[in-house]
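Here the complex is missing a single protein chain, while all its other protein chains stay put.
Presenting chain A:
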């Protein structure tokens, strides 16, 4: 057998100019990053302080960087599809079906697996340990492995643009279409292996955060004092642990079908594609709650802080979160009401689906009631939150409609469905993550993001969203199916052109986000966050310095109330120095996680291209790395009390320079946290 398996020179994307330029941009982008690191002589810093890092904050930042890069890639896919559909009335447009199909497949795959999931893991990593008053996650090394396995999956995604073709089977990869009989070639294998490998990383992230939240809370931080964001990450972790194995099994079985002659999901030989569809959505439905619950967490934090008011209905919100988590496992069949189940089965799953709208509605009203009699400050994170509240209920409405099986018979597989889930995922998930990104950016880097550009980004996103997706609802009612490469119904085209304009405005929103980052870095000295508490915050992550010290808390905080940091400020015990510092045991940086990630990437590549020797070799490297790590007892170091004191001295010198409250200049500022203001 050839050492290159089925990889040949024909695998390069020279079949079309569009594909070739996509590959060129990917390669040049990679070279540009490598070149920039070389130019700034930063390789040593990148490798020793970032790549090998087991610090949850740095891992969080790397996750979010990955998410933002993939957001751009996923958006380019979206823009290409919108352009194609805007012109493809009675015309082939500029993309042949084979290419258009790869684009909608990669758009969905990227946005779910390599944009939203890393963004969620990133925010969780950055904030959860600090919110619960912990020095680290429960398993710092496993955290690094999770990051690099996710990155390996994303790497395969990017590589599929350069070598070989991507799947045309959509982000759901339904067999038998995705089977080898109907779709030979490497495309579906790329999809399967990247999802399979990244899925391991995500499962470990779920385990990590579940244990972290259960075991690493500061003294006094009872479960019902946890901030809402941590609560949502807690429930999301449980969902990840239960849901992701279903995906791993489904993709694993399809891998066996495609590569080793199995017949789990084939048309003939006793295969049954309905099993895949059930397994996939058994993961897929909880997955949307895995994505959106943390965003709900961000909104809960943001709405309270920027309304300068306690979060309304904390217990309700926690119960609603748990209810949504539980119910999310009881509704998967609503993704295929049209598969021929009996009315009894469809009615049950339809009813369960509508029930989910109750806790979700409760959340929306609790956020609105948090704003009621508050003093709202319209910072960009708050703008995203308000935009979400208004837009999300429209998505909820269309979701309940689709939950009614008779309506779903008509609307399933149309752009109405596409509009619905984008209506949940853009205002719900992405706005939440962007709000979190802007809200917690100072905590990660020590300076605030530019508000003017943040506000512009928000307006472009929200206006662009309405223009891009409201027409898709209409098109669904006009019967337009999703995934149409061209069409011959004239009435569809005007709506598709409006949707294209919407995509263009969203692109302006993306540009605003980029400009915001650049301008903020340039002007960072004007927006330094010296106190570590730029928004007059309420939860414990604002008790640390910005950026937080490697150990987060020199002395573990003692929590006595629900809004722990606000309570400390009220009682006047915030920013207190201990009489003396203690030694802190910290995990050592290690390259093992990175090596496992690289080997995972190579393994996936080798399996896709049938280079069996390389697959075995990389598997051996992974096993070797695990054995090496397991037998390495020297994985911690002690940060001495004097080192801690030096860092803390600097922190308090900085605090002394800072104004008392960074929000005090804001015209809407409602005042310092005082001891029990009269109500």
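The working rule: a contact is a pair of C-beta atoms (placed from the backbone, for glycine too) under 8 Å apart; a residue touches a chain by one contact, two chains touch by 3 or more; residues count from 1.
Following the convention adopted for this analysis, contacts and distances are computed from a predicted model.
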{"item": "Candidate names \"Ubiquinol oxidase subunit 2\", \"Pyruvate dehydrogenase E1 component subunit alpha\", \"YeeE/YedE family protein\" or \"Carbohydrate ABC transporter substrate-binding protein (CUT1 family)\"; UniProt protein name, chain not shown", "value": "\"Ubiquinol oxidase subunit 2\""}
{"item": "Selected residue (touches chain absent from view) among A:355, A:507 or A:617", "value": "A:355"}
{"item": "Full-complex contact with the absent chain, from A:23, A:282 or A:498", "value": "A:498"}
{"item": "Option from A:331, A:386, A:457 or A:644 whose C-beta touches the chain left out", "value": "A:386"}
{"item": "Residue of A:482, A:524, A:629 or A:645 touching the missing chain in the full complex", "value": "A:482"}
{"item": "Residues belonging to chain A that touch the chain removed from view", "value": "97-98, 101, 168, 170, 174, 176-177, 182-183, 267-270, 273-274, 307-316, 336, 338-343, 345-347, 350-351, 354-355, 357-358, 361-362, 364-366, 368-378, 383, 386, 389-390, 393-394, 397, 400-401, 403-407, 409-414, 451-452, 459, 462-463, 466-467, 470-471, 473-474, 476-479, 481-487, 489, 491, 494-495, 498, 666-670, 676-677, 679"}
